[in-house]
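If you scroll down you'll find the structure; I have some questions about it.
Only one protein chain is missing; all other protein chains are in place.
On to chain A.
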Amino acid sequence: MKPFDIVVVGGGGAGLYAAMEAMKTNPSLNIAVLSKIYPNRSHTSAAQGGANAALGNKAKDDTVDMHVFDTIKGSDYLADQDAAEVLCSEAPKIIRELDNIGTPWSRMDDNTIAQRPFGGAGRPRCCYCADKTGHTILQTLYEQCLRKGVFFFNEYFVLSLSTEGSRSKGLIAMNLRTGKVEAFRARTVIFATGGYAKMYWNRSSNAAGNSGDGQAIAYRAGIPLKDMEFVQFHPTGLRKSGLLVTEGARGEGGYLINTKGERFMNRYAPEKMELGPRDLVSRSIETEILEGRGFDSPAGQYINLDLTHLGADLIKSRLPQIREMSMYFEGVDPIEEPIPIRPTAHYSMGGIDTDIYGRTPMEGAYAAGEAACVSVHGANRLGGNSLLEILVFGRIAGHTAAEEAGRFEPGEISRSEIEAVEQELREYMKPSGHYERYGTLREELGVTLAANVGIFREASKIEKGIADIKGLKERFAHVRVFDTSDVFNTNLMQVLELRNMLDLAETVAAGAYAREESRGSHTRTDFPVRDDENWHKHTLCTYENGKAVLGEKPVTMGKYELQERTY
């Protein structure tokens, strides 16, 4: 195959924007997008809320500076201030650009793009399309990429980054349709593979494939990962699936109830009750369960979200989606019965270490979106900033790669390198010495992460988590792929995803263990306060001789001084 100028890995919002922008920057470039699913299936589609931008359509006095400040405060001051500046100052332009190419933004009476208030934002600046914002953005970007003739390799699973010294030469990937392992020589590679929060498995709101493939591949190739310990938990996930019940249910007056029939939030947030900040409500629910006031079920312990007192009319008119979801995924009609919920992992703040141009420390390798950590979210992401990040930094990474592709020569990827990968895959299919079931390991990984590296963390628990992950990795060496066919081997793909999750779980646990403070989403019961003196810095995790080795990186400051984070 002819070498590519740019290969984008991942076809979600960040990947598609990168491809589109790269073509715009230099139409003569040979660009490809590799995705393990059809791009329009990507998890960008699940984002309902919207994207923040200080357009000033709703609140005329909104400014980019206010958006920057909200983002930095929300991050518990761990965000890099230059990155937050880029994010927020590019925001209005990117929202308008999406409008210009067909995104159906909801509108206000004066026909301008509508904006609504969102948690942690000082002004109503969240642009949306009903409750399907991510879905419509993804559709628009996919349509535009088809229009521009972007070359898609759909249903290709990327296996490794081929490198030479400190530069990338391209990728090795498996065509799921044929099972064939193929080399993609490339001057530049952009990782845009989404988040890694699915490692919490049934305690995650993420799509089944959000296994952090790009991060794991980059990590194994020697690229450092940044701030991996920061995983955001949403208070109300459905018990069986971890899927989100949006904040609206509590906004409309829903109660959180324990086995004693108590509205227990009066102990934790007597004034705001159920409407306290996300991290606080998550911690409160978790405390109730840990102290034995949760309900038991085969799918694990839970708390009730009771809407029955709101009445059928209100539920039907204002919360139709939530009712539908409860019925689809729990078989529970919230008009009749309370919804079983528990906190769920739903966003990964950490990721591949990049600068504000999308460059990683490796020459020719770039990253964007939830796969990357620039960092704009720091220790805690603000609602409405995740869609924004994938758009802004997807575009920037695409632009940078297009400008810089000419500097790099695509190296050769040897036949023996490809064969080594093929051999590795075949190994999983051998009966002798291979007997573990990936489903069991995956489930256990989620359970130990949620219990030991979840909402509440402390040294002894994290040690247990680290030991469990190590044990799971040893058992993974004996995992068996029962499906031996070449065509669409989802058994093999899921095993490879588990391998990625296991490698990344180690980095999450290592970061959580090292960071002896509580900041944003990272709560250490043994170090309950933020420690700016020792820990106002990023953690960097590098793969050396099969081990996660921790380093650090300073936070880029700007005009905003450190302050206590109160709301």
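Here is the rule we use: a residue touches a chain if its C-beta (ideal position, glycine included) is under 8 Å from a C-beta of that chain, and two chains touch if they have at least 3 such contacts; residues count from 1.
In the analysis below, contacts and distances are computed from a predicted model.
S.K.: Out of "Sarcosine oxidase subunit alpha", "ABC transporter permease", "Succinate dehydrogenase/fumarate reductase iron-sulfur subunit" or "ATP-binding cassette domain-containing protein", flag the one the UniProt entry gives for the chain missing from this complex.
M.R.: The record names the chain that does not appear here as "Succinate dehydrogenase/fumarate reductase iron-sulfur subunit".
S.K.: Out of A:G165, A:P270 or A:P298, point to the residue that touches the absent chain in the complete complex.
M.R.: Touching the chain that is not displayed is residue A:P298.
S.K.: Please identify which residue in A:R267, A:K316, A:R407 or A:R437 touches the non-displayed chain.
M.R.: Per the contact definition at the top, the residue touching the missing chain is A:R437.
S.K.: When the complex is taken as a whole, what residues of chain A touch the one chain not shown?
M.R.: Missing-chain contacts on chain A: residues 24, 37-38, 40-43, 45-46, 55, 93-97, 99-102, 104-107, 109-113, 129-130, 132, 135-136, 139-140, 143-144, 146-147, 154, 177, 207-209, 240-241, 243, 259, 292, 294-298, 325, 327-332, 340, 437-440, 481-483, 485-491.
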